[in-house]
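One chain of protein is taken out of this complex; the other chains stay put.
The block that comes next holds subunit A.
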Amino acid sequence: MSSIETVASIPLPLRGRGKTASAAPCSGGPALQRITPVSSAGHGIPRWARRLSGPLLLVAAWHLASITGVLPGEVLAGPSTVLSSAAKLIATGELQEAMLVSLRRALTGLAIGGSIGITLAIVAGLFRLGEDLVDAPMQMMRTVPNVALIPLLIIWFGIGEAPKIALIALGTAFPLYLNVYAGIRNVDSTLVEAGRTLGLSRAAMIRHVVLPGALPSALVGLRYSLGIAWLALVFGEQINATAGIGYLMANAREFFQTDVIVVCLVVYAFLGLAVDFTVRTLERIFLAWRPAFSGA
């Protein structure tokens, strides 16, 4: 009983600040420390609002610099100009059309590159012969910078859609290959053994044990691949594009329209965000069995 009274006599810690308060040595009992529950510690501004305030301050500073003339429009258009030109581009339908074209390119490239990467990874991951044939060339080729291949791709595929999609396909194949291959190789061997004692055939083993086991790292590969797909898109669309975000940007460059360039950059950023959201959703669906995702 006396210890409870001792706790009650300790002064409350400062709100939201210190979690502990040192107790004055009381007669009879040891010095006590109050452990503040975590929920009561961080009240006030919600976390998302605090996280948002950084970017907002940045935009405010940008706006201030524009209207005072510190940042001239030829160097970088102000936020208000950017917004109005975004509205204009949306009103004419140019932006939507460009986004659609770019999105289609990225997804086509990813579909082609991803299928190649995943197929090769499965061949190399499951068969010794496949590993011997596939892995060394893949490891060699993955270190070649994709952008350096643009001249070659133009010679091979011309200047139409093909070289752009090929560039994206090349960029996305490798991360998926590496991660799916590693995922297959790192499948828990004790589970494979358990599968054998359950009488799983080779096909059933691949379907029920190996591929599900490789899925977490395959999704990591997908995340990398999607990031690279956008990067490759930016490069690809700078060459001889007649549509797409990159084309919009190249055009804007010709006319020093920094506002349009900024709009395009923002669009790229949002597309990246959307991609990340997609992968997160996939992870939540396919990796529901992982305890790390049950609470998210």
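Operating definition for what follows: a residue touches a chain if its C-beta (ideal position, glycine included) is under 8 Å from a C-beta of that chain, and two chains touch if they have at least 3 such contacts; residues count from 1.
Criterion: contacts and distances are computed from a predicted model.
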Listed names "Acyl carrier protein", "Fe-S cluster assembly protein SufD", "TAT leader-containing periplasmic protein" or "ABC transporter ATP-binding protein", matching UniProt entry of the absent chain: "ABC transporter ATP-binding protein"
Touching the absent chain when the full complex is considered, from A:Gly117, A:Pro175, A:Gly195 or A:Gly246: A:Gly195
Subunit A, residues in touch with the chain not shown (by the definition above): 190-191, 193-200, 204, 208-209, 212-213, 215, 288-291, 294
